[in-house]
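Note that this complex is displayed minus one protein chain, with the remaining chains in position.
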Amino acid sequence: MNTVTDQSPDQSPDPSTAPATEPAPLPRPIWGRHLLVLAVIAVVLVPLPLLLPPNTQAVAVRVLIFALMAVGWNIMSGFGGMFSFGHAAYFGLGAYVSVWLLVNHGVSPWIGLLVGMLVAAAFATLIGFLALRYRLKGAYFALSTFAFAEMLRLLAINSDFVNRAVGYNVPLRPEFSLAFMQFAPGSPAYFWIALGLTVAAIAVSILFLRSRTGRFLVAVRDDEDAAAAVGVPVMRTKLVTMALSAAVTSVAGTFYAQYYFFIDPDVAFGSSVSIQAILPAVIGGVATIWGPAIGALVLGPLNDVTATLLRNPPAALSFLEGRAGLDVIVYALLLILIVLLLPQGIYGALRDRWRRR
Amino acid sequence: MTEQIPSATAPTVAEGEGHTSSPRLWARVPWTRVAIGVGFFVVAIALAYLRAGNGDVVRQAVLTGILIGGVYGLVAMGLTLIFGVLDIVNFAHGAFLAVALYITVTMVSRLGVNPLVALFVAVPVMFLLGAGVQRFVLAGAMGKPLENQLLITLGLALLIDNVLLMSFGPNPQSVKLPGDTGVQIFGAVATVSRLLAFGVAIVLAALLYVLLQRTRLGTAIRAVAANEAGAQLVGIDTRRIYMATFAIGTACAGAAGVLVAPLVTIEPTTGELFNIIAFVVVVLGGMGNVIGALVGGLIIGLTEQLGALYFPGQSPLLSVFVVFVLVLFLRPQGLFGKAS
Partner (left out) sequence: MRKTWIAGLALALPLALAACGGSTPPGTAGAGGATKAAGEAIKIGSLHPLSGSSAADGQQMDNAAKLAVEAINAAGGIKSMGGAKLELLSADSQGKPEVGQSEAQRLIQEGAVSIVGTYQSAVSQNVAAVAERNKVPFVIDVSSADAILAQGYKYSFRLQPSGTVLAEDGAQNLFDVSKAAGKPAKKIAILHEQGPFGTAIKDTFSKKAQSLGMTIGPVASYDAASVSDFTTQMAAVKASGSDVLMVAGYYRDGVLVANAVKTVKPGVNAVWGVANGAFDVPTFPGEVGAAGEGFFDSNYHLDGTNPDTQALMKTYQAKYKDQIRTAAVLSYDAVRVIADSLERSGSADPTKVRDAIAQTNLKSLIASKGPITFGPTGENEGAAPILMQVQSGKVVQTFPKEFAQTAPRYPATPAS
């Protein structure tokens, strides 16, 4: 456990390092291998926007935003086991803080990104402290995070300080600049920035897990009392986790605002945002490093695929053409089926398979 | 690989026990707590008087709050049962309610019957629908992590909403209750349909209470809620109980849908209106606690109405969430649950 070295010789999720028993009690870590795989994937993906047809680039960026949100959620709710149904709060703070600074004070969104991370982390620490102080767990914990996100939304709607329900437009700039994160429409730079942020987030989650706090966290998650008994600072571990998780998700909010040029309280703090942070992680595999990214890869295009397919259906299905709502029905059915058939997520199911071999 | 999924949910599952053992507890509630609650509201009403400066407005707010609260309680009853026994956060509850709304609309427009007659169709149909959904969809998710169940019920809600959209079209529809006029009560007015919904909410709560307390099925449901493994040991078929409970909960949504139909504009997404409030009510009342849901509904209804008097510029939902968070922190087992 403490000797974290690259041990597996070949494929990253290697069977030789993992015990064969089903719910493996903390199998040996292979962090270095993860980082290596991440680096390779990042390099491979860099030329992607130049190869993709132009109209799929928006989808690719959306996939990355999904992934970023879900990686953040996964740190707290997957690895930490503290189920959050209110990550919209952190996403929204990231979006609002950066845009507020940009619109009112002309501050670069890069700085806004950092400030947003700090604000989101602080807010997470605050509500985390309250929730832990009052020993909320499970569904109750989840509902309290939901309540805080909703309260932020309602406060934003009703305060002049953030332009009430009107929200903000990100001002378009005549020249395109890296300093203000604004490029020509369809520029690959958007993809590259999103890719960079997502890769960084995954790297952070890998490094966090191998850190002291990360190992404490897994111990706390698996048996809080036992961990406390051997001197793990339970409260501090959990709070650090929440703060980190919030900071990562806030980055998605900042980038979202700069990419879509508009935010309002519903877009930033709405409950559908919280769901979007959960979906990719569950589809891909909760509490796995690669799950959120894989889930995002499936979910991001899914909506477009069902919409496109039903807009121009193949001849056999032509009677379905133009029935509004049908694409959402297909989407919902697929969602239910995936969650039912693959309760551990796509990556979880694949990994089990490899392990058993 | 290092990650490990099942343990992520261990706290969730283990935690249910303290809260779930339902209405029986309510009978033992110390009445002092109720007295404190009543005292609270007397103060709240007095403050509202000072703030609004007009008795009519406050009386109307209190009456409306109570009546709306009845509706909230009505919607939350089925939900609290499902939450308490199956430990599932059911986001499809509002969508089920919408199905009942459309059953009512269809019956009224096709057959020209009184909307209340739809109760006799909607309740059994929703019971069967609930049983089917539990058996074929949710049964596979029992004991799975919270987030999996959440996504499945969310997917169900999306599915039902859009099936309704496809079959009934997007145009808003409405249902009229014959003879639905205003009734004067202590200088405030209420419509017959609201009074009716309120009355049925109380009757339904009483029926459910009797069902849970006085019947074999009810005893079995409570046993499963309190301790699944134990219930299994004494020969209770837990899978059947889960199905029955979910079916009863959904049938409650059916009853609520019929009664709410004359009060709302009926669109495929109408059910969503109630989802969030219903969850707040469930937590407030203590999960699995039917009577608690009714009282929780009243509290939220009054909070919303009086809150709007205190802070006219702010959204009434904000006061609802403040109350919600306070209850979560101070009495997470619900106002009527046993302290853990």
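We just call them A and B in the order they show up, numbering each chain from 1.
Convention: a contact is a pair of C-beta atoms (placed from the backbone, for glycine too) under 8 Å apart; a residue touches a chain by one contact, two chains touch by 3 or more.
Source: prediction; values computed, not measured.
Visitor: One chain isn't shown here. Among B:V57, B:I202 or B:L217, which residue touches it?
Guide: Answering carefully, the residue with contact to the hidden chain is B:V57.
Visitor: Determine which one of A:N104, A:S177 or A:T308 touches the chain that has been left out.
Guide: If we include the chain that is not displayed, A:T308 is the one touching it.
Visitor: Any idea which of B:K176, B:R214 or B:R240 touches the chain not displayed?
Guide: Once the missing chain is taken into account, the touching residue is B:K176.
Visitor: Looking at B:A226, B:L263 or B:L335, which residue reaches the missing chain?
Guide: Of the candidates B:A226, B:L263 or B:L335, B:L263 is in touch with the missing chain.
Visitor: Under the stated touch rule, tell me which residues of chain A contact the chain that is not displayed.
Guide: Residues in contact with the chain left out: 52-56, 58-59, 62, 157-158, 164-167, 169-172, 184-186, 256, 260-262, 264, 266-267, 272, 283, 294, 297-299, 301-305, 307-309, 311-312, 322, 324-325, 327-328, 338, 341-342, 346-347, 349-350, 352-353.
Visitor: May I ask you to list the residues on chain B that touch the chain which is not drawn?
Guide: Against the missing chain, chain B presents residues 52, 54, 56-57, 59-61, 63-65, 67-68, 71, 162, 165, 169-172, 174, 176, 182, 188-191, 263-265, 267-269, 273, 276-277, 305, 308-309, 312-313, 315-317.
Just so we're on the same page, only the chains that are shown with their structure count from here on.
Visitor: Taking the mean of the C-alpha atoms as each chain's centre, how many Å separate chain A from chain B?
Guide: Their C-alpha centroids are separated by 31 Å.
Visitor: Okay, in this complex, where on chain A does chain B touch?
Guide: 13, 17-18, 23-30, 77-79, 81, 83, 85, 130-131, 134-140, 142-144, 147-148, 150-151, 154-155, 157-158, 209, 218, 221-222, 224, 271, 275, 278-279, 281-282, 285-289, 323-326, 328-329, 331-333, 335-336, 339-340, 343-344, 348, 351, 355
Visitor: Taking the touch rule as given, give the residues of chain B at its contact with chain A in the complex, in rising order.
Guide: Those in contact with chain A are residues 1-13, 15-16, 83, 87, 89, 137, 140-141, 144-148, 150-152, 154-156, 158-159, 161-163, 165-166, 170, 268, 276, 279-280, 283, 287, 313-315, 317-318, 321-322, 324-325, 328-330, 332.
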